[in-house]
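A single protein chain has been removed from this complex, and every other one stays in its place.
And then chain A:
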Amino acid sequence: MMPVNHPPSERLLAYATGAADVPLRLLLETHLSFCPACSREVGRLTAPGGTLLEAVPEEPVPAGLFERIWAEASRHEPPRPVEGVPLPASVLAELPPAEAWRWHPVPGSGSRTARLVREAPGGCGLFLVQMKPGARFPRHAHRGGEEGMVLAGGVWDRGRFLEVGDWDSAPAGSSHELRADEKEGCWALIREECEDVKLTGWRGVLQRAASLLSH
């Protein structure tokens, strides 16, 4: 089944060019693993990078570099899939192992959250949310923007039912509540932007501008 709701195209551009911060990058990469349409768009946007690499003159590689790389790589086995949470290997490789995820229950809601990634202080975070079948995630306001997607099951948000791979965003200052699918519950991956995102440099500026503009 193809996702119906997709990230805005400036998000894909940010991903393709390296302008996305780590939580956004991982969130987009997860969406791409479900979405051939966005994958093709990213492929189009990154094609110049591939052509560039083909054109770059080769540099002589020092002897022994492969052995060094192999010594390092073979210590990092490809990540094992996590039962029930369909995160792609490319994302799992950037996360702490599932055993180390620290879960926090949301009191009285049948939901729990774990922060997977945190950018430097003042930055944003990537969260995993699990909701039991029929669970309600209580109404909450966002000081910063929120973007996320459904990993498994489904969820009602502001009158829309979102299914696997569907992208969703809530602008800063908005509030909403969520209700998980009655049968399957819901797993979601969410990027929360803190109130004072202070990324440095033009990427930060562009990113803030993009998020301002997309609402």
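Here, a contact is a pair of C-beta atoms (placed from the backbone, for glycine too) under 8 Å apart; a residue touches a chain by one contact, two chains touch by 3 or more; residues count from 1.
Basically, contacts and distances are computed from a predicted model.
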Options "Ion-translocating oxidoreductase complex subunit D", "Thioredoxin", "1,2-phenylacetyl-CoA epoxidase subunit A" or "RNA polymerase sigma factor": UniProt name of the undisplayed chain: "RNA polymerase sigma factor"
Contact residue for the chain not shown (choose from A:Ser90, A:Ser109 or A:Ser174): A:Ser90
Chain A residues touching the omitted chain (full complex): 8-10, 13, 16-19, 21-22, 25, 29, 32-33, 36, 39-40, 42-62, 65-66, 68-70, 72-74, 76-79, 88-91, 93, 120, 199-203, 205-206, 209-210, 212-214
